[in-house]
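Quick notes on the structure that follows.
All protein chains of the complex are present and in place, except for one that has been dropped.
Up next, chain A:
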Amino acid sequence: MGVLLVADVNGAALGRDATARALSALAGLGDVDVLVAGDGVAAAAAEAAALQGVSKVLVADDPAYARQLAEPVADLLAVLATGYSHVAAPATASAQNILPRLAGMLDVMVLTNVIQVVDADTFARPIYAGNAVETVKSTDAVKIFTLRTAKFTAAGAGGGAEVVPVPVAAKASASSAWVEDRIAVSERPELTAAKIVVSGGRALGSKENFALIEGLADKLGAAVGASRAAVDSGFAPNDWQVGQTGKNVAPDLYVAVGISGAIQHLAGMKDSKIIVAINKDEEAPIFKVADYGLVADLFEAVPEMTGAL
């Protein structure tokens, strides 16, 4: 029956990294068709077709899909899903919005944030803010799930799958209208794909001071993250939040500055390869997961570190 992978699409661009990592996570489940839904996505579809391990690319190119609204995309998937044993997507905010709706429409359960596909109907995923990992077997006819992609290596290029239009007419949602996106464009690497992440917490004290974190990150070519407290206080934008309900990251190096290490924060970063903690409280729980801990005042340590690099 095969797998339908819903590609990550931002605007008209393919979210190549997330899509390519999801592809490797699905290896072993059979043929993978990739759905590219959006408006003006011919180039994105061609890019997806070139990924290694893709059987076929289905392209749904219509203004109705321009903003990835849950209603039209789930309607489309509900028709397509009948031909597949699995419908999967990288665990982006967009997929977490759409796939559970699809599951409700099809009367099946959904599994979010899967970290391992054990076999065709068995999946592992973290629960309780990552303090436990459950392995579950699904009895549903079609398995619908999102994949946490940070730990998977991206599938390479060199494939040459055929690209076919979906045989389904788009219908725009009558009840849901897009108003505005407030998306910041950044030169920095994407948080969930970056090799290095530097995150700041409440201790930064202000948006102006948060520039210290950004300065260190730029020196390292890193993405910038934040704790919930830093985001709630307005020091950093919401999409920088790392944790149970923010982004999940697993970079080679994660530097936590002025972050206490609450379980909800650890949930988003404790799979990082090397963790550095800079905190002035030697009892801070973040030190329990840190490979290298520095007890210091960040207002001295961070400028010194930025200077030393």
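In this section, contacts are C-beta pairs under 8 Å (C-beta built on N, C-alpha and C of every residue); 3 or more make two chains touch, one makes a residue touch a chain; residues count from 1.
Assume contacts and distances are computed from a predicted model.
**Q** Which protein name, taken from UniProt, belongs to the chain you can't see among "Thiamine biosynthesis protein ThiH", "Aspartyl/glutamyl-tRNA(Asn/Gln) amidotransferase subunit B", "Electron transfer flavoprotein subunit beta" or "Large ribosomal subunit protein uL13"?
**A** "Electron transfer flavoprotein subunit beta"
**Q** Pick out which of A:Q52, A:S85, A:S173 or A:N209 touches the chain that's been left out of the picture.
**A** Going through A:Q52, A:S85, A:S173 or A:N209 one by one, A:S173 is the residue touching the chain not shown.
**Q** Return the single residue from A:E162, A:D181 or A:E283 that touches the missing chain.
**A** Residue touching the absent chain, from the options given: A:D181.
**Q** Looking at A:T19, A:S138, A:S199 or A:S260, which makes contact with the chain not pictured?
**A** The single option touching the absent chain is A:S138.
**Q** Tell me which of A:V87, A:V249 or A:A301 is the one touching the absent chain.
**A** A:A301
**Q** Please output the residues of chain A touching the missing chain, sorted low to high.
**A** Where chain A meets the chain not shown: residues 10, 67, 69-71, 74, 92-94, 96-105, 107-113, 122, 125-140, 173-184, 196, 220, 228, 231-232, 237-239, 244-245, 247, 252-253, 263-264, 270, 273-276, 287, 289-296, 301, 304-305, 308-309.
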